[in-house]
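Shown here: the complex without one of its protein chains, the others still in place.
So, chain A:
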Amino acid sequence: MRFRAKIVDLACLNHFSRVINTIAKLAKTCALRLTVSKLYFILSDKVANGGVSMWCELCQGNFFDEFQMEGVAAEHNEIYLELVPENLSRALKTAQNAKAVKIKLTNKHCPCLRVAVELPSLSSSSRMVTHDIPVGVIPRRLWNDFREPSVPDFDVSIYLPVLKTMKSVLERMKNLSNSIVIEANSSGEMNLKIETDLVSVTTHFKDLGNPPWASEDGCQSSAQSRDLESMAEARIDIKKLLQLLAGQQVNPTKALCNIVSKRIVHFILLHEDVSLQYFIPALA
């Protein structure tokens, strides 16, 4: 097992840092899967996470100037590591003006990701700041826990409203209730609703647009044959939704959600080089 990578371009470095910051806001620990062409940050839907799961995918070529990966075995040319993304985020904070950042998998006393930041200095030799981030190596027999989730057979798929507005509304609603009902239809309408003994609040969004999903052998036909006006809804934990939106440091190019009535809400946030999927299960 070998992994070493290097980022020299400052824009790529900042972009990568932002991605890690977002992941750090969404998961205390997660799996990092390395393949020849991609990096994945994965949170599988354990009870400990409250049933939330996450799948974040990056093309290494868009971030790294050098990338060498040798997996656990020839037929399984991948590495799965368990790490605390906040540690990586903090290490990268020191790299804001770096000349280069090297990341290497080491095993001196225990497995670590060594992040070596080369900082500019007035003297001829650069300053080096090195962070050793402890990681756990996830054995091959557990790799099945981290498979890519399939797009659920949703009832409604809809683009999200302007995230800033959604965030403001959710921030206030969070003070009033623990859970929120998110409902949407195929006519581009979405409502966020809370209801308690004291108060009920509903925010209505219109003209959001519904993404066109290509129907593969009619598997999405349930969505197409559905009456355009009828709402699919799910009650979810407000804090988890807010966590997802609050972690977005940059506005995504595309943001949408798929609702499986009363079961799960599947959020997809696409940036230029990163795709993030987040699943929030419905509350009982």
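Methods note: contacts are C-beta pairs under 8 Å (C-beta built on N, C-alpha and C of every residue); 3 or more make two chains touch, one makes a residue touch a chain; residues count from 1.
Keep this in mind: contacts and distances are computed from a predicted model.
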Out of "Cell cycle checkpoint protein RAD1", "Serine-threonine kinase receptor-associated protein", "glycerophosphodiester phosphodiesterase" or "Phosphatidylinositol-glycan biosynthesis class X protein", which one is the UniProt protein name for the chain not included here?
"Cell cycle checkpoint protein RAD1"
Return the single residue from A:Cys12, A:Val151 or A:Leu176 that touches the missing chain.
A:Leu176
Would you mind spotting which of A:Pro111, A:Pro161, A:Gly188 or A:Gly247 touches the chain that isn't drawn?
A:Pro161
Looking at A:Thr35, A:Asn107, A:Thr202 or A:Thr253, which makes contact with the chain not pictured?
A:Thr202
For chain A, residues in touch with the removed chain
161-162, 165, 168-169, 171-173, 175-176, 197-207
